[in-house]
Each structure stands twice: as structure tokens, then as C-alpha cells.
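Heads up, one of the protein chains got dropped from this complex, but the rest are sitting where they should.
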Amino acid sequence: MLNYALKRLGLAVVIVSLAMLMLFCMIYLIPGDPASVALGPRATEAMREALRIKMGLDQPVWMQFWNFYIGAWSGDLGKEVLSSRPVLTVVLEQLPFTLALIAGGISWSVALGIPLGCWAAVKRGSLADRVVGILSVAVIAVPSFVIAIYALLIFAVALRWLPAIGAGEPGNPGDQILHLILPSLAVGLGWVGYIARMVRASMLEVLEASHIRTARAFGLPERQITYRYALSIAILPTVTLLGVGIGQMLSSAVFAEIVFARPGVGKLVYDAILTRNFPVVTGAVLVTTVLFVLLNLIADLIVGALDPRVRSSF
Amino acid sequence: MSEAVSSPPARQSGPGRALRRLLREPLGVFAILLVALVVFGAIFADLLTQYDPTRINPRERFSPPGADHLLGTDQLGRDLFARVLHGGRIALYVALVSTAISLAIGIVLGLIAGYGPRWLDNLMILVFDAVKSFPTVMLALALVTLVGPSLTAVMVVVILVNVPGYARIIRTQTIALKTSEFVTAAQSMGASSARILRVHVLPNVIGPLVILASMDIPVVIAIEAGMSFLGLGVRPPTPSWGSILNDGFSNIRETAWIAVAGGLPIIVTTLGFTFLGETLRDVLDPRLKGRG
Partner (left out) sequence: MRTLAIDNLNVVFSTEEGPLHALKNVSFEVPENRIVGIVGESGCGKSTLINAVLGLLADNGRIAEGTIRFEGKTDLVGLSPDRMRALRGQRISTVFQDPMGALNPVLSVGRQMVNIQYRSGLSRAEKQARAVEMLRLVRIPDAEAALRRYPHQFSGGMKQRIAIAMALMMEPALLIADEPTTALDATLEVATIELLQDLQKKIGCSVLFISHHLGVIAELCEDVVVMYAGEVVERGTVRQIFNDPRHPYTRRLLECDPARQSRRTRHLPTIPGEIPDLRARPGGCIFAPRCDRAHSACAAPQPERDCGDHHFARCVLAREPETADGRA
């Protein structure tokens, strides 16, 4: 287990390093001087030169990358252009909002997707199965920002059931959850479809297994066989799927944060682009990438911990 | 997916037979209707409406749908029906061009990784994984920061998102074919690597890949609309479904019609292409079942 974890961790480090290299290349090797981009057209040559030295742009390229690389690993993602606050601090301030949003999305997708997929598998071939199948494909296909806008339109603007803007009053969990419902639905709805399909497929496979026949031969109630004996195996692959899903949910979260005017990393990057706050963009992209790789890693390890077969084969 | 294609000759299935089977599926017929509606609207946009999608008419701001304006007008009085039709052109253009480019690049990289030396293969796989480890929107945001919003930026994002997947599929199948008898035979007869790849490997790997790529079209359309929605894609006043949706979002307390008009074509198109792809895949190639 430890060996496996270390191997996966090593791979994660390599991938993050490569991501850093690419980010660096994008910023420094694509035409356009970051200093002039940051300062805008009205800056004087002297101002630009000063900023260039401050940003280390006068050094050779490989040296710049090395500085960037070492700095990033030690948590130094540069300083925000306007307030000069460390980028890492700024990003970490916003991160909890995004994580709450993704957790909400996962809750929706698990709470709806697993029962729907299980139901479709048990009623295989029926009308219910077909309807669940078509709906799953439909919610996967429709982009999350369309869902976000329509949810805003229907539930917040037209029906006025739920709040439309912000993350809720700080220190008031009830209000915060109320503000989380619509954005997290927009983030998680597509994943209801993915999970329903995945659970259905793996349920069908598990229900054919010979240990299920054994359980039936022992006269166990069909409900217990379905939920305790089959589903507990069939949901294992969804954990890995969610690991991948979180990456896509990060993308959806950007839209949800903008549409519902919520604080969060996505909104931070978006605003940073509009204000040309360069280091914040790189920093936030890097943090989310690390987060993504890390969550994938955790998902893999959780599968290991849940499945006794995998657990001991490490 | 790894063993999708394992044996020559390239799978042969009559297009006529496939089409008949597709038409037997109610969902397939529904999908064809949706896609046809979108394609028809985009091609004949100029004939279907006399309005100019970019002409501003302040006196007719926020008109609700009616006989004059089928889908109403936006905050600048532009006809939404005309904007939706012309937006379809942009969406389909981006989808077709960038998918084609992604396929071309993916095939070349995949062949190189699969047929080339081991170290190069490992390196490329690592790079593909790293590219995929960026969340799509973050990739788009980072890129647009540097090159500015444009249709080209949208296409670059699409290509970056799609290429690793295509290349991996081609690579896996190339490796599977590399050791097969007919490739070994060609090698023993002194055929060059390039010729082996072109004549023996490519025809066998390309079929399933094209199906998969066509199934990615709704994703591409979503990326274009999404980036235009964020103001990172098509520049105003050019109509795009995403920018119409953004107009609707900005004026959502004024009128719901703009947002509805922007979202509807996105829903119709993504559903149409997705259902079409799903049914096509089931009809043509059951081996691909279960992907995604």
C-alpha cells in the first residue's frame, strides 16, 4: 500500500512539474512582454524596465523558470500586482468557497446518481431504465453554464424560491447552504448522469456474479442482496470516476461562481483576467491543477481503502 | 477502448445499412431531426430571416417574442432569431474545423508515440497526462490572458483539450498493430516505417476514432459557447450562442427571453449531436459501448 502510494505520489509530482513548465512556457515564451501587459499601454519605458527587473525578466530564460519552479514548490506564487499580497494567500482565501461548491456538486451527483443507476439496473430493460438512460445522457450533454443560467432564471428570478447572488451570510450555515443549492446543482447535475450510467453498468455486472447467486440460494431478501451485497461492490468504480469528475467540476465551478456571483477561485481568476492581474491567474491555475492531481490521487487511494481485494494487493 | 481494433481488414459496414438501423431507433430519428434543424438554420440563415444579426435598433429593445421578432430582441434591439441562426454558423464552424485539426494532430502524435522508440512514447504519454491535468476552463482562462479573446483562442483550447485523448487512442492501437502478423510481414518485405503506418496501421485505427471525434462535437460546441459566454471567445458584435446567453444573463432581471434564446440552441445542438453519437455508436460499433 505504501509503495503504491509513493509511486502514485511520484507520478503526481512529475505531472505537476510538467504543468508548471507548460504554464511557464505559456507566460514567458508566447510573444508579449508581461511587464507591458501588466502595466497597460500608458506606462513609461522606465516603469516597464523597473517592473521587468522586479519580476526577474532580465535573467536568462532557464534561470527564470528555475526561480518560478522553486518558488512555486515553496508556496511562493508571486505577489498580486495591485495590493502586493502573496498570491498564495489570495488564492487560499477563495479556495474554501470553491471546495464547498464542488462538495455540493458531488452530493447532488451521488445522492441522485447512485439510486437512479441502481434502480435502472434492477429494472433493466423497462421503460424506467430507458428514461433514466436518456435523461443521464441529456444532463451530461447540456453544458453546466446553460444549466446554471436556466436554474437562476427559473428558481431564483421567476419563482424566487432560492437566493440568486453570493455565498450567504458569513457564520450562518443555514443561509450558506441555501445559497449553495442552485450553484451546486449546476455543477453536479451532469455528474448525476455519469454516476447513474456507471452504477447501472457495474450493478448489471455484479448482479451476474456467482456470489449473488449464492446469496439468493441462502434465501437472503432481495433488497439486502441488491443494496448490501451488490451495490457495495458496484459503487467502487464511482469513487475513481468522481476523482476525474472533480476536475470537470472545477471547470463548471468557474461558471457557477460567475453566474451566481459567488466568491471562489473561478471568480478570482475571471476577475484577475479582466483586471490583468497576471500572477493571480497563474497562481490560481497552478493551485487548481495541484488540487486536481491531488484529488485524483486521493480517489485512487480511497478505492484501495474501500476494496479489501485491492487493499491487500498493494 | 484498448482493444477496439485488433484485426485487419478495416471493419466494413455498409453506410446504407447503418442508416436504416439508425432510423429504426426513435432516439436516432429525434437526434437527426435536432441536428438537421441546427444545420439547416445555420446554412440558410440569410434566407430564413431578413434581419441583420448585428443591426442595433434602440427603439425595439427587449421586445418579447412575437410575429415581428420570432424570439424577441435583446438589450440593443437586435433580432434574437437572426442572432441565433448566425450564431449557429460560428458554433458549427468552430466544431468542424477544430475537430478536424485535433484529429490530424492527434493521429500524427499518436502514430509517433505508438511506433517510435519507447522513451519518446513514455515522454509523450506524460505530456498528454499533464495537459489533461489542467481543468479546461483554467486552460482557457490562462491562454486568453496571453493572446486575448478570439475565435482562434477558442480553437486552440479545443485542440489542446482534444488532442491528448485522440493521440492516446491511436497510440494504443498502433502498439497493438505493431506486432501483428501483417505489419511484421510488411516489415520483412522492407517497407518503410512511414509506408507501414500509412498503408497498414492508419486505415485500421481511423474508423473508431472518427466516431469518437464526432461524439466530441457537443463538447466542442460547449467550449465555444462557454468561452464566448465568459467574453473570452467571439468578439462582439459577432453573434455567438454564448454571447447571447451572456446578454441574457446581464439583463436577466429585465427579461428572461434573451437568456432563453441563448440557451435553447445550445441545448438543442448538444442533445442532438450527443443522441446521434450514442445511437450511431450502438448501431455501428458495439465494441465502443460504455465509453464516457
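Structural remarks
Every chain is named by a letter (A and B) in the order it is written, and numbering of its residues begins at 1.
FYI, contacts are C-beta pairs under 8 Å (C-beta built on N, C-alpha and C of every residue); 3 or more make two chains touch, one makes a residue touch a chain.
Quick caveat, the model's predicted, so the values are computed rather than measured.
Every visible chain touched by the undisplayed chain in the complete complex is listed here: A.
Among A:215, A:286 or A:299, only A:215 touches the chain left out of the display.
The residue touching the chain not shown here, chosen from A:108, A:150 or A:229, is A:229. Residue-level contact of chain A with the missing chain is found at 209-211, 213-221, 224, 228-229, 232-233, 236, 306-309, 312.
Here is the rule we use: only the chains that are shown with their structure count from here on.
Residues 27, 126-127, 129-131, 133-139, 141-147, 218, 222, 225-226, 229-230, 232, 245, 248-249, 252-253, 256, 259-260, 262-263, 266-267, 270-271, 273-275, 278, 290, 292 of chain B are the ones touching chain A in the complex. Only residues 14-16, 18-19, 22-23, 26-27, 30, 32, 134, 137-138, 140-143, 145-146, 149-150, 152-153, 157-158, 201, 247-248, 250-251, 254-255, 258-259, 266, 269-270, 273, 276, 278, 281-282, 284-285, 288-289, 292-293 of chain A touch chain B when the two sit together in their complex.
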